[in-house]
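Right after this comes chain A.
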Amino acid sequence: MSQIHVTATINGDETEFLCDPTETLLDVLRDHLDLTGSKEGCGSGDCGACSIILDGRLVCSCLVLAAEAEGRSVETIEGMAEGDKLHPLQEKFIEHAALQCGICTPGILVAAKNLLERNPNPSEEEVRYWLAGNLCRCTGYDKIIRAVMDTAAEMRGAA
Partner candidate 1 sequence: MVAVRLWGSLAELADGQQTVEIEAANLRQLLDGLARDYPALKPQLERGVSVSIDGKIYNDTWATPIEKNSEVVLLNRLVGG
Partner candidate 2 sequence: MPKDEFQARDFKIVGTRPLRPDGIDKVTGKARYGADVTAPGMLWGAVLRSPHAHARIVSIDTSAAEAMKGVKAVITRADFTYQPDDPGLADVLDNCMAGEKARYDGHAVAAVAATSKKIAHDALDAIKVEYEVLAHVTDVDEAMKPDAPVIEAGRQQENVPAGLSENVTSRSKYGHGDPEAGFSQADLVIERSFTTAATHQGYIEPHACLATLGADGQGDLWVCTQGHYMVRNTCAGLLGLDAGMLRVTASEIGGGFGGKTHVWIEPVALMLSRKAGKPVKLVMSRDEVFRATGPTASSSIDVKIGMKKDGTITGATATYRLQAGAYPGAIAFLSAMCGFAPYDLENVRTEGFEVMTNRPKAAAYRAPGAPMAAYPVESVIDELCQKLDLDPLETRLKNAADEGTKSAYGPTYPAIGLKATLKAAQSHPHWTAPLGENQGRGVACGFWFNFGGDTCVSLMVNPDGTVSLSEGNPDIGGSRASMSMMAAEELGVPLDQVRTIIADTASLGQNEVTDGSRVTFAVGLATIKAARHAIEIMKERAAMTWGIDPEAVDWHDGAAHPAGPNAGKFPPMTIKEIAAIASNTGGPIAGHHEVNAEGAGVSFATHMVDTEVDPETGAVKVLRYTVFQDAGKAVHPDYVEGQFQGGAAQGIGWAINEEYIYGEDGRLQNPGFLDYRVPVASDLPMIEPVILEIPNPGHPYGVRGVGETSIVPPLAAIANAVSRAAGVRLTSLPMSPPRVLAALKGQ
């Protein structure tokens, strides 16, 4: 089995890994790099639990081959906080009790961060549609949407 050597920037760090051509980026993040914050809920791009940012764009890491990451920048949930300082979204999710079991939370946080970087003042409807690819089975989304809206408001205020 010939492995592919890949160099990518992951959460700001240049990272090298070997992967099988059939392995997804999610496989590599979880099984080779021990970045298990990205979750596999479906493996088919339907649940969003493996959401990451690839060269600035929100994607499902289960639908990216690891070999495609060569030379690219990858941001995962593990890179969201700066040291012990949580991202405002992370703080608001705890404050608003926007998680129950927490399995969808990393994917939703990554997706919401990407939204707020593009649109600092989204409507409730825009948040709901942006996050439509991130399934949550526990919360009914209510507290998640509130947490994102509140974060956006606070970040606008701080900016």
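Keep this in mind: a residue touches a chain if its C-beta (ideal position, glycine included) is under 8 Å from a C-beta of that chain, and two chains touch if they have at least 3 such contacts; residues count from 1.
How were these candidates chosen? In short, all candidates are chains of the complex that A comes from, given by their letters.
Owing to the predicted nature of the structure, the values given are computational and were not obtained by experimental measurement.
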In-complex contact partner of chain A, selected from candidates 1 or 2: 2
Interface residues, chain A side, partner candidate 2 - complex: 20, 22, 27, 30-31, 34-44, 46-47, 49, 76-78, 80-81, 86, 90, 93-97, 99-106, 109, 125, 127-129, 131-146
